[in-house]
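With one protein chain held back, the other chains of the complex are shown just where they sit.
Showing subunit A:
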């Protein structure tokens, strides 16, 4: 300690670190320096860590605890062991909710990712206009609730302008949000409309990282845009695409506001997505224990899907040599 304390790291003979004593000296100096950094780092991390502990870690742990209790918020929780989980496994509405949520995620993520990718590639390959790139993002500036309400009015079976147009074309009106078959795809597409620009922007940023000379070289070799997309763009975009997928899938599983605004879980539970069912059980029926158990189930499902996605898409590695 004393040796290093007199030697500022910048003055250490880094280029000539051959002797064992010098190595030791460097290591000690670095440790000392790290300790100094460590404190400062801890100070800078502290607010985020505090936020993480208060708003994420503690609620998660408490949620897990509450899932083993009967709790109505106003009287103390009562330990019931695995009762809530047994009820969940035997609750047909829970399984129906999970299925409805998966259906939503598949449509939402499927359509959104393909469209976002197409938009991102077009933005990169066809235009330099910042204005055009910006306009793609505009639906994202609207809140989910407003977007839901606007589409609700457009698609209203009896009064919506969308259905007025459909009717004027001589086709039967479609109960977009009031029909079992249509409701989930409609909500999924409303959210695609709102999020596709943002997703495209993330992918576009990923595309910017691909060196332009690769495309030039491919062009010289006579490759078509289609071939370049599959041979250059897709492989090199994969890590970004994987991260975007992980993020959007998690977000998609948590769909709530659009459902709350447009269908309130109906018709006949056809859009009773898991988050909505959890919310109704907790804040409508005061069954916070059962709602916590379902939240834990959602946490497990999401964690499993995320790990699986991360592994399958090798999100942590890049093919860029």
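The definition used in the following text is that a residue touches a chain if its C-beta (ideal position, glycine included) is under 8 Å from a C-beta of that chain, and two chains touch if they have at least 3 such contacts; residues count from 1.
In this text, contacts and distances are computed from a predicted model.
Hidden from the displayed complex is a chain whose UniProt protein name, among "Outer membrane lipoprotein-sorting protein", "Glutamyl-tRNA(Gln) amidotransferase subunit A", "Acyl carrier protein" or "Sugar ABC transporter substrate-binding protein", is "Sugar ABC transporter substrate-binding protein". Touch with the chain omitted from the figure is made, among A:124, A:248 or A:262, by A:262.
Of the candidate positions A:62, A:125, A:227 or A:285, contact with the unshown chain belongs to A:285. Interface residues of subunit A with the unshown chain, by the touch rule above, are 39-40, 43, 46-47, 72-75, 149, 152-153, 156-160, 175, 177-180, 261-262, 264, 266-269, 272, 280, 283-286.
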